[in-house]
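Up next, chain A:
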Amino acid sequence: MTPLLELRNVSKAYMRGVFGRERFVALQGVDLALDEARPTIIAIAGESGSGKSTLGLLVLGLLQPTEGVVLYRGKAVSTLRGADYQRFRREVQAVFQDPFAVFNPFYKVDHLLQVPIEKFKLARSRHEARRMMEDALQAVGLRPEEVLGRYPHQLSGGQRQRIAVARALVLKPRLLVADEPVSMVDASLRAAILESLRRMRDEHGISILYITHDLTTAYHVADSILVLYAGRVVEAGEVERVIRAPKHPYTQLLIDSIPWPDVTQPWGSKPLAKREGERASVGSGCRFAPRCPSAMPHCWQRVPPLYRLAPEHVVACYLYESEQAAQADIARA
Partner candidate 1 sequence: GGGAAPEPTQPEVAPTEALEPIPGAPSERPRAPVNLKEVPRNRTLIVNYGGAGGQYTNQGITNPWAIGFNHQEGNALLWEPLFYYSVFANKEIPWLAESGEYNEDYTELTIKMRPGAEWSDGVPITSADVKYTLDTLIENDALNYHAQVAEAVKEVQAPDERTVIIRFNKPSPRFKFEILSLKFDTGIPILPKHVMEQMYDVVAVPGDDDMVHSGMFNTVQTPQQKIFDLREDWWGFKTGFQKKPDVERVLMIPISDMTTTAQRVVNNEVDATLDMRPSLIRSVVEQNPKIITHTGRQEPLGYVDWWPNSLWVNTQLPPYNNPDVRWAISLALDRDTIDRFVFNGVKLTTIFPYPEYEPLKPYLDRVRPRGEALGAGRFSLEESAARMQRAGFTKDAEGFWVKDGQRVNATIHGFEVIHADIAPILVEMLRRGGFEASVNFGTDAFQRMVDGQPGLYLYGHGGSLIDPYATLELYHSRSSQPTQAGIGGSNRFSRYNNPEFDRVVDEMSVIPPGDSRLNALFEKAMDIYWGEMIDIPLIQWLHRIPYNTTYWTNWPTQENPYLNGAFWHYTFPLLVLNLKAAA
Partner candidate 2 sequence: MAIALDPQAPLIAQPSRWTLVLRYLRRNPSLPLGLVLLIFLVGFGVIGSLLIDTSTRAYPLAAPPVQPPSAEYPLGTDRDGRDLLAVMVRGVLLTGAVGLMAGTVGIVVGTTVGFVAGYFGGWVDAVIRWLTEVLMTIPPLVLQVIIASTIVDKNKVTIFTMAGVASVLAWMGTARMVRAQVLSLRERAFVNMARLSGMSNLEIIFRELMPNMLPYLAASFVGAVMGAIGASFGLEALGLGPVREPTIGMTIRWAVYHSAIFNQWWWWVLWPVLALILIFASLALINRGLDELANPRVRRTE
């Protein structure tokens, strides 16, 4: 059966520089598949600039891949027309990373919720629409009468972010791209919001691409995780395995660097390598090589393929060359 969402060898290059001369590859050869029958929360983790948001935009059809194809229900997103397109729009939603920019400064914040309700005819009456908005706002811990009717610049960052999440709750899509949805709310609310995301999956069968660099929350809310480094998947798999026993040196570094809310636990045991000019020096090899404590000579020559360590765990590192080489595709496993 066709997966809900499928990414086949997707790459994205940006043109950079004033004259668009510099080609910058933000994402390279990513494969991914999501089944509708098995609603999943996939965490996309990685350092900043590793291409997480780019991946999200590609899934949303807001960017066109330079290579490869993004399929929604078996059809390439870029070619969707008419009813298919409407359906795609309705079913694939997002919480964007920057809660400041998603608001049109001209409108009061209500606009963000009103429009989809109106466009997707989610409510039969204005009263009902209002009701839905209020419910969703309350679900993310906002007081409707306090935030509605205000302009975005009059709200705090966390308030705005929560409105964006509330919007997703109203819409109940099939697939939600949540790009750092809770980066600006406090711990207690964060728990509550993540809880409601998880309930979306459980109660409404919504799959979620949870883009974050906060591995603790990823660990708590996601089923599986995809770790990106410089535009490439370095490790992916079931969240329990990856977080508990990270295999890729970068994932290990990441997990090691989590600031645990525990004064007794020191922050990071591994040293941080300098990254000065790293990109330039990589050439054709593994992008992490310059920082990798266990880099080997051939790491600099060729990009390591994905090796399958377990049915639900792949890693792109020559350290595991001995293991069975997997087809670079976790989805078709």
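Quick note on selection: all candidates are chains of the complex that A comes from, given by their letters.
In this section, a contact is a pair of C-beta atoms (placed from the backbone, for glycine too) under 8 Å apart; a residue touches a chain by one contact, two chains touch by 3 or more; residues count from 1.
On a predicted model such as this, the values are computed, not experimentally measured, just so you know.
K.L.:
Scan 1 or 2 and return whichever one touches chain A in the complex.
P.N.:
That would be candidate 2, which touches chain A.
K.L.:
With touch defined as at the start, can you tell me which chain A residues reach candidate 2 in the complex?
P.N.:
Chain A reaches candidate 2 through residues 57, 60, 62, 86, 89-90, 92-94, 96, 98, 101-107, 112, 115-116, 119-120, 138-141, 143, 145-146, 148-149, 151, 153, 192, 195.
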